[in-house]
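For this view, one protein chain was removed and the others were kept in their places.
Presenting chain A:
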Amino acid sequence: MELNLKKQRARVNYHINSSLKELVLRALFTSAAWGALRSMVKFRFHQYQVVGRGLPTDAEPHPKIYRMKLWATNDVRAKSKFWYFLRKLKKVKKSNGQVLAINEIFERKPTKIKNYGIWLRYQSRTGYHNMYKEYRDITLNGAVEQMYDEMASRHRVRYHGIQIIKTATIPSKLCKRESTKQFHDSKIKFPLVFKKVRPPTRKLKTTFKASRPNLFA
């Protein structure tokens, strides 16, 4: 979770909303990004920016505004997660606070392969642990989805037991994991060793086949 403290100013709310939207839209409408995003697989996890504050009271007419970037499957859950984290950090709850803006954050360059480092805190059966994981992907949402899948398979931790502390795109030099570093090769070359050719549509699938499949590339 990334928490930013912002001094409140009268017009800031609308500013956040519109300027971010502009930024995002401008990035989107560059043709490659737009086309690639449109043709992309639906993500399970979307990245949202949620901005909120406590409600103004007589004691504090201008409460501090807080912004968080988090991952959720939809914006309703994003708002809920926002309050969950904010409650743990500041003395404010959903009942005495307000969400000022919630925007979805899209990938800037979905055709560029990046190395993502994700710092997370997860709950195992015996306690909380921190972890750092690296993924190679073209979008941050894709990397986060990979992370959730991997945590579920390797550590049996589900979505609600994982808190993303930080994410970053890591330049190739600073990657720590061998499994990502092995793809940092400009002359990468490998054969596809086990190649089962599938029927081109699920409709043409049959349970029994006349001959054994040819698995050679």
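Throughout what follows, a residue touches a chain if its C-beta (ideal position, glycine included) is under 8 Å from a C-beta of that chain, and two chains touch if they have at least 3 such contacts; residues count from 1.
Quick note on the criterion: contacts and distances are computed from a predicted model.
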UniProt lists the protein of the undisplayed chain, choosing from "Arp2/3 complex 34 kDa subunit", "GATOR complex protein NPRL3", "Large ribosomal subunit protein eL14 domain-containing protein" or "Guanine nucleotide-binding protein subunit gamma", as "Large ribosomal subunit protein eL14 domain-containing protein"
Just name the one of A:L89, A:I113 or A:A168 that touches the chain not displayed here.
A:I113
In the whole complex, what residues of chain A lie against the chain that is missing from view?
32, 35-36, 39-40, 111-113, 135-138, 180, 183, 186-193, 195-198, 200-201, 216-217
